[in-house]
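For this depiction, one protein chain was excluded, whereas all remaining protein chains were kept in their positions.
For reference, chains read A and B in written order, and residue numbers begin at 1 within each chain.
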Amino acid sequence: MVKLDAKVPEGKLEEKWMNHKFNMKLVNPANKRKYNIIVVGTGLAGASAAASLGELGYNVQVFTFHDSARRAHSIAAQGGINAAKNYQNDGDSVYRLFFDTIKGGDFRSRESNVYRLAEVSNNIIDQCVGQGVPFAREYGGLLDNRSFGGALVSRTFYAKGQTGQQLLLGAYTAMNRQINLGKVKLYTRREMLDIVVVDGVAKGIVVRNLITGEIEKYSAHAVILATGGYANAYFLSTSAMNCNATAIWRAHKKGALFANPCFTQIHPTCLPVHGEGQSKLTLMSESLRNDGRIWVSKIKHDMRKPNDIPEEERDYYLERKYPTYGNLSPRDISSRAAKEAVDDGRGAQGKEAVYLDFQDSINRLGQKVIEERYGNLFEIYETITGDNPYKSPMKIYPAPHYTMGGLWVDYNLMSTIPGLFVAGEANFSDHGANRLGASALMQGLADGYFVIPYTIGNYLAGDKPTMVKTDHKEFDKVKAEIEEMTSKLLSIKGERTVDDFHKQLGRIMWNKVGMARNKKGLKEAIKEIAGLREEFWKNVNVVGDSNDVNQCLERAARVADYLELGELMALDALNREESCGGHFREEYQTKEGEALRNDAKFAFVSAWEFEKAGKWKLNKEQLKFESVKLATRSYK
Amino acid sequence: MEHKKLNLTLKVWRQHGPKTPGCFVTYPIAVSPDTSFLEMLDEINNELEKKGKEPIAFESDCREGICGTCGLVINGQPHGPIPRIATCQLHMRNFKDGDTIYIEPFRAKAFPIIKDLIVDRSPMDRIMEAGGFISVNTGSVPDGNAIPIAKEIASEAMDAASCIGCGACVAACKNASAMLFVSAKVSQFALLPQGKPERYQRVEAMVKVMDEYGFGSCSNTYACEAECPKGVSVKNIARMNREYFMSKIKG
Partner (left out) sequence: MGWVWKSLNSSIGKKLVMAVTGVALMLFLIIHLAGNLSLYGGSKAFNGYVGLLEMIKPLIRVIEVILALVFIFHIINGVRLWIENKIARPQGYTINGSRKNTDVFSRTAFITGSIVFIFLILHLQTIWYKFNYSGTELDLYTITTEWFTHWWYSLLYLIAIVLLGFHLNHGFQSAFQTFGWNSKKYFPLIEKLGTIYAIIMTLGFGSIPIYLYFFGGK
């Protein structure tokens, strides 16, 4: 059993981070250049960490499997980023942002981490403005805000519908500056395939050069994983095609505990599936819910066109069920409500979709205002579906979008492997069982700019890790393991394609480990996934060879990991006998169909320890709530 | 809605490596009009893999038109016939039954082919590293509202900043010039007060690296703007020219 020590600092909630910063050991500025740090991933968390560490004087090596650091999937975040600036004078505060986030996460996150997140949120906005991020502004020249799901204050900063892009480019440019100054060295088209642990401490990584196929070894004093989430286990998700869990999964297999794998977020406003060949799902910004009304027909199997359905036969189910928050209800609640409507046979024209209607807003505000606010989103919608949302309502449906679970980390964002830090979506730290809109960007940048640069210094100054050369036998051992796995994949030459396995896994995950889960389904899923995994290693066909660009091989290795991770997600979901946030167990619901939490038994973080594929040991981190009172989450 | 499938003939550029010669390979396919262009290529690849043949190497990631990873030249046009979208947003309903579609990689000396439809666009990052940033350290900045910025200026900067770095401007330009890409970043920072202190060093450094990589010159034909998936304006090139002259005059 691993002893989980979250290392939460003593003191009042408001003083923890301040005290901790003061108490942490510092690295002598002259000594920083003697330390090497590896950062894997160049999204918001990775790029911002690399930039900040470079500025501090460390030698940073940063890795991405993309051709450019700017392609990381943070770029696709549309809506915005939260911060407790209270520029709108609507009663926001650090405490309120903290509270909304804890409540939004259905009381399954660590108070201290969430408070720190809210605390540094304001610095993020300042930092980004300083970097030249063109946030939207009001006529007076000051920053503009919009409101977002799960909050009653306007605290979301945005840059058109491309906030993630602009923030990522901000971090990317900051990192570029350090590359220019020689403090950061960038390795593109390298996929991390394992970490190297020597005497229980993370000492480096092994990567595949995606152009030459060579397996390369890199060592450092500390390793940061900022490699994003694992929503692609569902095959169809809003994650980018190449988003994968390989880095965190291989670290997990080397000893890092995996926390809350079943906490996945299904985003309510995505475009519905069009057919078999669908490769991924497209998110439509949640900001659409500010002016769009969500409805389905009151009549089952209603095949009429939406505009032919009269007002009185429409069910605005979110407004009906949750009058206070209405269409701005949190993501998990909105998604589940859509599923209920569809399961009830009231999906749009018999499809797995609900309507998002702008007609009222167009009547109230005029088409011009709507065009100003959402013009580009409407264009995207029309490009993809061929329908004009000014004339008839959009069709939307929930899709896997974000994974709150991830590698377990302590308050310092260090995993259970000393020297291995985890930032951004890759860790489990801040969102509990559900993430609020516009909080992912906040967390990624908080971790990268304002948390890890401090806590890694504490590790380096305190533990004084040594650096191991890459000719160390452990590096060679890991490299040999990877090469063996690669040649095994290439030698199977079975009957089924990699995508075929991935799609089948996705269907199991979506049907049984998706928006609503139950004991029977989860047990079936565990069995089916294990069976599928077995078949994969006998019957997959990976074409091409290993010393060349081989996208088939890249995908195969990722799918191999999903086939293990998927099972753990189901296992975790089975184990958590309650409903909370994105995890809804059908057995545990109120009479009205709302999630029924079990704080007495399940107010803990599930941290799974890997023994072998298909076998995990559960460790628990009990969550202590000292500042907030556990309450039933109500958005009515 | 179920639509009739489109019967198409694809001519896809296949090239095993940077040094090996490439050629077009023909693939007939019947595809649903609701399918996206890249999903159509996925289908072909799936078929090829089933036969144990190497799939067509092409890059894509977000498939939402924002990451800038994808980029194919479709019948001579980067990102295909529909303006203001990336390849991944192109859907087959924009083609007619019986069409022949030529699919080629971005072609430029500065973008050598890696394999099939994948090219190396890293020179764009090298240009960015040379000066496409504002020199502020983490934590060293004033409050976000300390510098008011007129809404129009912020919007103009945003329009320039919306560049996704896909390289379609280079691919479209008859001279394989990277001016639209470079000018978008130069413009964004030249417009904003935060970027003004370094504006002249920035433009000089970026143009220098751009020239070193062998991109062509701009001859003001504006194919770049026409093919840019984000519609980044050539006004940015004019602004970059101005910035560059000023940098030289002011020394």
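Note that in this section contacts are C-beta pairs under 8 Å (C-beta built on N, C-alpha and C of every residue); 3 or more make two chains touch, one makes a residue touch a chain.
Just so you know, these numbers come straight off a predicted model, no measurement behind them.
Novice: For the chain that is not shown, enumerate the shown chains it touches in the whole assembly.
Specialist: Across the whole assembly, the hidden chain touches B.
Novice: Looking at the whole complex, which of B:46, B:122, B:137 or B:175 touches the chain that is not displayed?
Specialist: Considering the complete complex, B:175 is the one touching the chain left out.
Novice: Which parts of chain B are in contact with the chain that was left out?
Specialist: Looking at chain B, the ones touching the missing chain are residues 11, 24, 73, 75-78, 81, 102, 104, 107-110, 172, 174-177, 179, 207-208, 210-211, 214-223, 226-227, 234-235, 237-245, 248, 251.
Everything that follows uses one rule, which is that only the chains that are shown with their structure count from here on.
Novice: Which whole number of Å gives the spacing of the CA centres of chain A and chain B?
Specialist: About 27 Å separates the centre of chain A from that of chain B.
Novice: Quick one: in the complex, what on chain A touches chain B?
Specialist: 48, 51-52, 55, 66-73, 75-76, 85, 87, 123, 125-143, 157, 159-160, 162, 164-166, 169, 172-174, 176-177, 179-180, 186, 188, 211, 240-242, 274-275, 277-280, 282-283, 379-380, 383-384, 386, 449-450, 453, 493, 497-500, 541, 543-544, 548-549, 551-552
Novice: Residue numbers of chain B touching chain A in their complex, please.
Specialist: 17, 31-32, 34-36, 38-40, 42-43, 46, 48-50, 52-55, 57, 59-69, 82, 84-85, 89, 91, 93, 114-115, 118, 120-122, 124-125, 128-145, 147-151, 154-155, 157-158, 161-162, 164-165, 188-189, 192, 194-195
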